[in-house]
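Read the structure below first, then the notes.
Excluded from the complex is one protein chain; the other protein chains are retained at their positions.
The block that comes next holds subunit A.
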Amino acid sequence: MNTKIQYGFYFDATRCTGCKTCQVTCKDRKDLPVGINWRRVYEFAGGQWTQNGDGTVNQNVYAYYSSIGCNHCSEPACTKACPTGAMHKRREDGLVHVDAKVCIGCGSCARACPYDAPQIDNDKGVMTKCDGCYERLAQGLLPTCVEACPQRALDFAPIEQLRAKYPDAIEPNIAPLPSTEITHPNLIIKANRHAKPTGDKSGQILNWAEV
């Protein structure tokens, strides 16, 4: 789909300390209940321990976090899966929105999205998701998660501007994220020193209870 502007996120995994301020501030903006996290922070960690005979230990442990909202993908799986057209990509800014009036709450989009961005509100029977803080953009503000980050690990702008601004950033083919081939996410990442490639099995997500 051709969009006039395509917004995207930048995430600096060398700065992120996994504090979750992004997640909580997003909830404050939209008063999201427990169980719905438009932005989530995945803890990916691995490494092995060996116990030596003398009571000492060796290890090669690592961990890093990935703060993920919606990547407002260029080929969104959610819009393709939506039977009603409620889930749609906006031509003016490339943001993927859900029209609550049209949504029937079937959950197809949530099952299709490999980033877990659409999250069902069971009470209201509709899908919800990161809307890119479009109304803040209209006021010249950044999305609330970006502006909240104590470590300045997030940024948001037209994706081409972000690519130019952060030449070190790469496409997010980094564990635990899926291959970018699936949806062509508008997300670039400055990789952590410990970053492992997508599909890596040496580590795992440790905080399923938190995302």
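Basically, contacts are C-beta pairs under 8 Å (C-beta built on N, C-alpha and C of every residue); 3 or more make two chains touch, one makes a residue touch a chain; residues count from 1.
As a working rule, contacts and distances are computed from a predicted model.
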From "Molybdopterin-dependent oxidoreductase", "Cytochrome P450", "Ribulose bisphosphate carboxylase small subunit" or "Sugar ABC transporter permease", the hidden chain's UniProt protein name: "Molybdopterin-dependent oxidoreductase"
Touching the absent chain when the full complex is considered, from A:63, A:81, A:100 or A:182: A:63
Sole contact to the chain not displayed, among A:112, A:133 or A:148: A:148
For subunit A, residues in touch with the removed chain: 13-21, 23-25, 27-29, 33-35, 37, 45-49, 51-52, 54-59, 61-65, 122-123, 144, 147-152, 192-194, 206-210
